[in-house]
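Below is one structure. I have some questions about it.
All protein chains but one are shown in place.
Think of it as A and B in the order they're written, each chain with its own count starting at 1.
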Amino acid sequence: MSVLHIINKSPYDRSSLDTCLRLAQPDSAILLIEDGIYAVQKNAAAAQKVEQALANHQIYALQPDLEARGINPDNMIDGIALVDYDGFVKLTTDYDKSQSWL
Amino acid sequence: MATKKFLYVNRTAPHGSIYAQESLEVVLIAAAFEQDVSLAFIDDGVYQLMQNQDTSGIGSKNFSPTYKALGDYDVSKIYVEQESLELRGLGKDDLMPLTYEDEDDDWAEKDSIHVVSSKELAEIIDQQDVILNF
Partner (left out) sequence: MNEGPYTHQASDSAYHFTAAALRAGHEIVRVFFYHDGVNNGTRLSVPPQDDRNVSERWSELANEHGVELILCVAAAQRRGLLDEDEAKRAGKDSNNMAPGFQISGLGQLIDAGIQADRLVVFGD
């Protein structure tokens, strides 16, 4: 039973990402949407824990939310995959259930 | 109707916003559907279970005694994350005692609150069919 964890909060504002990483099983995936997008940035304070998480989790980011926030995909941590809303829907079917860390 | 495993994840402190109160309303209604229900209290959600909440000074409804009725609604799997308690300098003694009567054990009164590690809670989350977040 694998979980799609959805994070919509900036790692600099709330503990959602930390809590998710503490409670996510190794085979589960993480999707960053809305202000959760800010966790993708290279050379940022949260980058190290995101890079470590990539060892155990597929991490996805919602491209329209990335673009809305003016983040250059070139500045994204290597290994994070971009999806659009169609890809978001597909992820919710690829995994058994979703957990939104509101 | 098939029985599914429902987990209600509570990560918001009470009184500062309505999420805790309206989450509790969902859990009470859900009891009528006879699903396999668990509650998780994580992060600031653990503050929902604090003893001695008194809202008389802020004029809002004190819904905290309602948690004590959960046992009567057959909600007896209440998981509180140890790490969340520790981060906040809290222990189980700071929480309201919540109990249920075990029909499989001659209606013996038992503790509903299980303080669990992150690792244990991760497994519990993994076992669910439906997760609702508040």
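Methods note: a contact is a pair of C-beta atoms (placed from the backbone, for glycine too) under 8 Å apart; a residue touches a chain by one contact, two chains touch by 3 or more.
These figures come from a predicted structure and were not determined experimentally.
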Subject >> chain A residues that touch the omitted chain in the full complex >> reply: 6, 8, 33-35, 64-65, 84-86, 88-90, 92-93, 97-98, 100, 102
**OP:** Tell me where the left-out chain touches chain B, residue by residue.
**Re:** 1-2, 4, 6, 18-19, 22, 25-26, 29-30, 32-33, 35, 130-134
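Quick note on the criterion: only the chains that are shown with their structure count from here on.
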**OP:** Mind checking the centre-to-centre distance between chain A and chain B? Centres are C-alpha means, answer in whole Å.
**Re:** 27
Subject >> Touching residues (chain side chain B, partner chain A) in the complex >> reply: 9, 11, 42-43, 81, 83, 118, 121-123, 125-131, 133-134
Subject >> In the complex with chain B, residue positions of chain A that touch it >> reply: 1-3, 15, 19, 22-25, 28, 96-102
